[in-house]
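Shown here: the complex without one of its protein chains, the others still in place.
Letters are used for the chains, namely A, B, C and D, taken in the order the chains are written, and counting of residues starts over at 1 for each.
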Amino acid sequence: MPILALDQVSKSFGALKVADQISFALEKGEALGVIGPNGAGKSTLFNLITGNIRVDAGTIRLDGNDMTRQPPMARCLAGIGRTFQIPQPFEKLTVFENLLVAGAFGSRKVEREVGDRCADILVETGLYSKANQLAGSLGLLQRKRLELARALATDPKILLLDEIAGGLTEGECQELVETIRDIHGRGVSIIWVEHVLHALNSVVSRLIVLHFGRVIGDGDPDTIMASKDVREIYLGIDV
Amino acid sequence: MALLETHGLTAFYGDFQALFGVDITLNESETVAVIGANGAGKSTLLRSISGLIRNVPGHIRFDGGEIGALAAPDVLQLGITMVPEGRRLFPSLSVEENLLIGKYGRVGNGAWSLDTIYDLFPVLKEHRHRPGTALSGGQQQMVAIGRALISNPRVLLCDEVSLGLAPVVVRDIYAAFPKIRATGASIVIIEQDIGQALKVADRVYCMMEGRVTLTGAPTTLSREDIHAAYFGAHAR
Amino acid sequence: MPAVAQGAPIKLGYISPQTGPLAAFAEADKFIIDGFMAAAKAAGLNYEVVVKDSQSNPNRAAEVAKELIVSDEVNLVLVASTPETTNPVATTCEAEEVPCISTAAPWQPWFIGQQANPGDPGSWKPFNSAFHFFWGLEDVIAVYTNMWGQLETNKKVGGLFPNDGDGNAWGDKVVGFPPVLEKLGYTLKDPGRYQNLTDDFSAQINAFKSDGSDIITGVMIPPDFTTFWNQAQQQSFKPKVASIGKAILFPQAVEALGKNGHNLSCEVWWSASHPFKSSLTGQSAGELAEGFTKVTGRPWTQPIGFVHALFEVAVDVMKRAGATDSKAVIAAIAASNIETIVGKVAWDGANVPPFAARNIAKTPLVGGQWRLKDGGGYDLVIVDNQTAPNIPTGGKMEAIG
Amino acid sequence: MSDHLSPSWTISTRTGRSSASMLVILILVVLAIAAPLFVSRSVVQDLFFIMTMLVLTQCWNLLAGYAGLVSVGQQAFVGFGAYAMFAGVSLLGMDPMAAIMLGGLAALALSVPTAFFVFRLQGAYFAIGTWVIAEIVRLSLAQWKALGGGTGTSLPSGATRDMLGVRFVADLLGVRGPQATDIICYWLALLLAVVTIGSIYKLLRSKQGLGLAAVRDNREAARSVGVDPLLTKSFVYLVAALATGLTGALIYVQKARISPDAAFSVPDWTAYVIFIVVIGGIGTIEGPIIGVIVFYILRSLLADYGSWYLLILGLIGILIMLFAPRGLWGLFTDHTGFQLFPVRRILAGQPKTKDIRGSD
Partner (left out) sequence: MSWLDTIIQGILLGGLYALFAAGLSLVFGIMRLVNLAHGDLIVLAAFLVLLLVSALGLNPFAAAAVALPVMFALGWALQFLVLNRTLGNDILPPLLVTFGLSVVIQNGLLEGFSADSRRISVGALETASLKIGPVSIGAMPLLTFLSAVGVIVALNLVFYRTPLGRAFRATSDDSATAGLMGIRAERIFATATGLAMMVVTIAALYLGTRANFDPTMGPARLIYAFEAVIIGGLGSFWGTLAGGIIIGVAQTVGAAINPEWQILAGHIAFLLVLVVRPRGLFPRAVD
C-alpha cells in the first residue's frame, strides 16, 4: 500500500484551476520530485496535501486512511511534515523554540523529551549557532533552513519540501543534498518541489511534472527530462 | 540622464532585511525587466519605488528629485504607477470602478482614458459592471494594467503580470505592451517567465537574495549566466 | 471617655452619589455640609466630616464605606439616597459592627433588600448597627390612594415597576402595592418588571389600554418615564391620574416633559412649606430651601431636607452617646427622639412591623401635584395630607387633561 | 546522522539574574503572608484590592495578550462566580469558603457554553459577542428572585463571621471578627494571586505556552506543526474563567452585598482591568503587576476628585496606548532587557563531535 495516495484531487481559485484531477501515489521510502513552471500549482498541491487549503473534489489517503477532511494538525500528527516556500517562522520565538513547538506538538511528546532531538536537528541543518536568536531576525536562507529543521522536528513519515535549494551556492547546495539524502536514508518518504534540477535529480528517483494544475509527466527523471514537451514547457526558454 | 534610479537601496520588513544595496536605472522610454527566484526581493524593490515601503531618503531619484521618503500617493502624483503583484483588484468595486479609481489621485495628460483602455482590452467593456474579482485571472490582470494606465503615468511598474496565467492569455497581455510603450511611458516589469522577460525588455536585471547579481541587454546574456544568477548553483 | 473632652474631633463619614446618574440626589451636599460645619462650630462642637463619593456605583459605595471604617476610623457612618447607595454601605457597616444612619430610600427596599433571602419573611433578621429613617411603601400607597380617592375613577390601576430595588419593593405581592390596592377595591394591571433604560413601552401601554386603566402608578427613572409618557400620548392613552415615584422628584425632570408634566402627581417627603425646623440651626424648611436657592441659583429639591436631617440626627446622637465607641453610639441611636427639619425621628417602632421595629424610624409623607406656572416652569403643590394633617395643603387633587 | 551522538545539551529558561529575582519574589510573598501581623487594617484592605485586581488582570492578559482573545465580557464570570457563591451561602447554607469554590466551578461551567458560541466569532465580533453574553447573564440573574432579582441581596449577617477559620484567626491574632474575616479574605486573595501567576508562568513555560505563542505568531504554520489553535485557545479561556469566577466570589464574600449591576459592572471588572493591563504592558506577566500598582496609586491620589479621576484615567489610558503600546514594563525591558518571569528556552552546551556538516 502506498503511504500517500491522491485520487482525482481538484482545486480552483475562482476561474483559475490550480489542481486539475491530480492522481498519484507515493510509495513508502520513495523520494519524489515535482517540477513545473512558476504558477503551475506545485505549492498549492502541497497545501492540499497538508490541509492548509481544502480540496474542491477528490480524496487524499495517508497509509490507507482517508485524510481529505482532516485539519492540518491531524495530518501533521499522522506524519506529514512540510516546509513553506515563503518561510513562515514563528518570528517572536527563537530558532530553538520554533523547533520545540514542532517537536512537542508534531510528535505528541512533552517538551523535555524532544529537546535533545531538536538540538540535534539544529546541528544537522547548520542552525546550531543561531539557536537562541529570534527567528524573525534570520535572513532568507536561514529561514529556509529553519523551515526544513522545523519540519524535521515533527518527526515526519513524509517530508514535503518546497523550493529549499533556491539561492544556495554550489557548496551549500551540495550540503543540502547530503542532508536530504540522510533523511531519506532514515526511511522518510520525500516529495520535493525544486527548480534546481541537478540538486533534485541527485536525490529523487521519480519526477512528476505539473503544468496548469495537471500532471503532464510522471516517471524516472531521465525519461522525463528527455521528453521534449517537458523541456519546452518547463525550461521556459525555447531550446 | 536617467529618469528613475536607485542606488544603494535597502529595505526591511521589521528586522528582516529584504534588499541589500540595490542599484538599478531606468531611462526615458525604456523597458527594463527584473527577474529572479521567489523571494529574491523583486517585489520589494517595486514597493520601495512606489512608496508602499517608506525608505530612508537618498536612495531613489526620479526626474532629478529624491522620492525615497515619499508616500505612495505622492509618488503617484509624480507619475509613477504600479500594477501590483497578484493584481490586487478591489473586490467591492466593479470593473469600471476599478479602472476609474486609478484616476483618483492623478489625472495626467496623455492618451489613456476609459475609452482608450476599453480599446486596448475590449473584453473589459463587456464586463464593466461585474465585480472586478469575478473575472478570469487574465482579465483581472488587464483591469490592473488599465487601472495603472488611466492616470497616464510616466513610469509604469509591473509586478509579475503573467503569473498564473495560461500562455495564450499571457500572449494577449504582452501584446498590449508595444502600444503602451508607444505612448512614451517607461516600464519596469518583473517577470519569472524568463523567455517573456527577455523578449520585451531593453535591459534585464537579475536579482538573488536582495542583491542584483546580473545586468545586461538580453542579447548579451547567456543562458548559463542567467541560470547561475537565478538559482545560485551552476546549471548542469 | 468622651471625645469632646479630649479635644479630638468627632469623625462622621458621609457617603452619597455625587457623580454619575444619581448625582441629582447629592447636589445639595456641599451646601448642607458647609451649613452643618458652620452651625457646629457656632455651637462649640468639634466635628469632622469625611465625605466620600459612591460614583452612583454600588461596588464603589461598599468600598468607600470600608475605607471610612478602616482607614478613617469614623465614629458614625451617614449615607443617603437610593437603595443602590444605602444598602451596600449599611451592609458593610453591619458586618463591621460600626454604627450607620441611612436615609432617602423607602424602608422596605432598604430593610428587605439587605436580607439574605428577601423572598422568605420568616428568615428576616433585624440589624445590630444599621439604622434607617424614611417613609415606607405603606405610606406611599396610602398617600397615592388618598389622592386617587379625591377623584372619580374606575379604580383600575396600571403599574410600572422596574426590576430594581425600588420597583421590586413597590410591586411586591406581600409588602408592595398589590395587596393594599386589592383591599381598597382597586384592580391592578401589572405587566411585569421591565429593565431600566427601556426604549419602548408599547407592551405596557397596550395592556393598560385594553384594561381601561384610569390610573397609572409606578416608580421609574426619569428617562423611562419620559419615554413612557410620550408614547402613551402618541398612542392616545390618556389616564386621569399618573402618580409616579422617583421620576418626577426633581423639577428639572418635570420640566423636561414640556407642557405634559401638568398635574402629574407624586409623593412629597419634604418641601419648602413643611412646618418643621432644624434642631441644629433653627432654620425653617422654607429658610433652608431659600438658602440653597440663594447659594446655588437652583430650585429646592426634596432630598435637601433629608440630608440636613441626617446631620441633625448625627449631632443629637453623638451628644447623647457621650462616647465614640460603637456600642455607646448604637445605643444612642436606638434611643433617639428628635424633632428635625423632616419631622420626628425616633426608632421607637411606631407604625413599623415588629421585624423592622428596631432599625426603622418613619417620617411623614404627603401627596403633591406638579402644576404648570403661568410664566413657565412648575410648582409642586401639596394636594393631600390625610396621612400627616400637620403639613398644610396648597390645593386639591386635579385630573390630568 | 546525529542519532548516534549522546549530546550534552542543557535547556534552561533561567538566567542567573532571574534566579536572583525569584528569590526576591519568594521573600515578597512571605512578607505578604505575614503582612496582617504588622500592617494596619486599611493596608490589608488595600492589599486585598491589589491582589484581586491582580488575578483579574492576569486572566485578562492571558486571554488578550497571549491568546489574542480580546474579551470585554469578563464581568460575566466575576458576576456569575459571585452569584453562585451567594446561592451557596444564602440558599444552600454553605460555608463561604466552600461557596467560593462553588463560584469558581460555576464560572468554569458557564464558560463552556459561552466558548461554544464566542469561538465562532473573530476579532471585533468576538469582543462584542463576549459583551452581549455578559449582558445576557446579567439580565438572567436579575430575574433570580430568590437572590433579590434586580434589587440584589446581602449575605446573611454573621455568615462571614462564622466562616471557616475566622474564629481561629481572631483568637490567634487577637483581632475582632470582621478584621479576621478581612485577613482571611486577604490570604485567600494572595493565594489566588500567587497560584494564578504561578500557573500562568508555568503554562507559558509549558508546551501549551509554546503552542500559544506559535498560534499568535503564525496561525497557519502552527497548524502545520500540529498545534490546534482552537484547543489551545479554549483551554486558556476556560482557565481564565475559573480564576475569574473564584476572584468574583471572593470579592463578594468580602463585600457581603451583591446586585446584578454591581456584580456585572463593565467598568469595575473589565474596563479598569483593561486599563491596568495596558498601562503595565500587555503580553507580559510583569505588566499587570506594574499596572495594578500604578492604578492603585492613581486611585488613591485622585479618587476624591469625582469625575476628574475617571477623566484623567481615561486620558492616561489613551496616551499609553498611542505612545507606549507595550506599556510601562515594555518601556522598562526595552531599556534594560530585564525580565522577572523569563519564558525563553535557552539552548546551551556543545555538540560532542565536531560539526557534522564539516565531516562530510
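Going forward, a residue touches a chain if its C-beta (ideal position, glycine included) is under 8 Å from a C-beta of that chain, and two chains touch if they have at least 3 such contacts.
Quantities reported herein were computed from a predicted structural model and do not represent experimental measurements.
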Query raised in the report: Since one chain is left out of the picture, which of the remaining chains does it touch in the full complex?
Result: B, C, D
**Report entry** Among D:123, D:198 or D:349, residue touching the chain not depicted
**Finding:** D:123
Report task. From the listed residues C:113, C:176 or C:222, report the one that touches the chain absent from this view. Result -> C:222
Query - Touching residue (missing chain; options D:313, D:328 or D:347) - result: D:313
Query - Residue of C:11, C:52, C:193 or C:274 in touch with the missing chain, whole complex considered - result: C:193
Report summary line: Answer key for B:28, B:97 or B:225 versus the chain not shown reads B:97
Requested in this report: Write the list of chain C residues that the hidden chain touches.
Outcome: 19-24, 27, 56, 163, 191-195, 197-200, 202-204, 206, 210, 222-224, 226-227, 230-231, 233-236, 250, 252-253, 256-258, 260
**Report entry** Touch residues of chain D, complete complex, unshown partner
**Finding:** 64, 70, 72, 117, 120-121, 123-125, 127-129, 131-133, 135-136, 139-140, 143, 266, 271, 274-275, 278, 282, 306-308, 310-311, 313-315, 317-318, 321-322, 325
Requested in this report: Against the chain that's been left off, what residues of chain B make contact? List them.
Outcome: 50-52, 71-73, 76-77, 81-82, 84, 88, 90-93, 97, 100-102, 104-106, 131, 133, 147-148, 151
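Methods note: only the chains that are shown with their structure count from here on.
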Query - Lowest number of touching-chain links that must be crossed from chain B to chain C - result: 3
Report task. Please name the chain that ends up farthest from chain B once chain centres are defined by their CA atoms averaged. Result -> C
Report task. Could you let me know which interface, A-B or C-D, is made of more C-beta pairs in contact? Result -> C-D
Query raised in the report: chain A to chain B: how many Å between their CA centres?
Result: 31
Query - Distance between chain centroids, defined by C-alpha means - chain B, chain D (Å) - result: 51
Query raised in the report: Between chain A and chain D, what is the gap in Å from one C-alpha centre to the other?
Result: 42
Query raised in the report: Which chain A residues reach two or more other chains?
Result: 91
Report summary line: Within chain D, the set of residues that touch 2 or more other chains is none
Requested in this report: Examine which chains touch each other and state the graph shape they make (line, ring, star, complete, other).
Outcome: line
**Report entry** Chains grouped in pairs wherever the two touch, ordered by label
**Finding:** A-B, A-D, C-D
Query raised in the report: In the complex of these two chains, what residues of chain A are touching chain D?
Result: 50-52, 71-73, 76-77, 82, 84, 88-94, 96-97, 100-102, 104-108, 110-112, 115-116, 119-124, 126, 128, 131-132, 150-151, 153-154, 175, 178, 182
**Report entry** Complex contact set, residues of chain C against chain D
**Finding:** 18-19, 52-53, 55, 57-60, 62-63, 66-67, 70-71, 83-84, 87-88, 91-92, 94-97, 109, 113-119, 125, 127-128, 162-165, 167-169, 193, 195
Requested in this report: Would you tell me which residues of chain D are touching chain A in their complex?
Outcome: 1-3, 5, 7, 9, 11, 206-207, 210-211, 213-214, 216-218, 220-228, 344-347, 349, 351, 355-357, 360
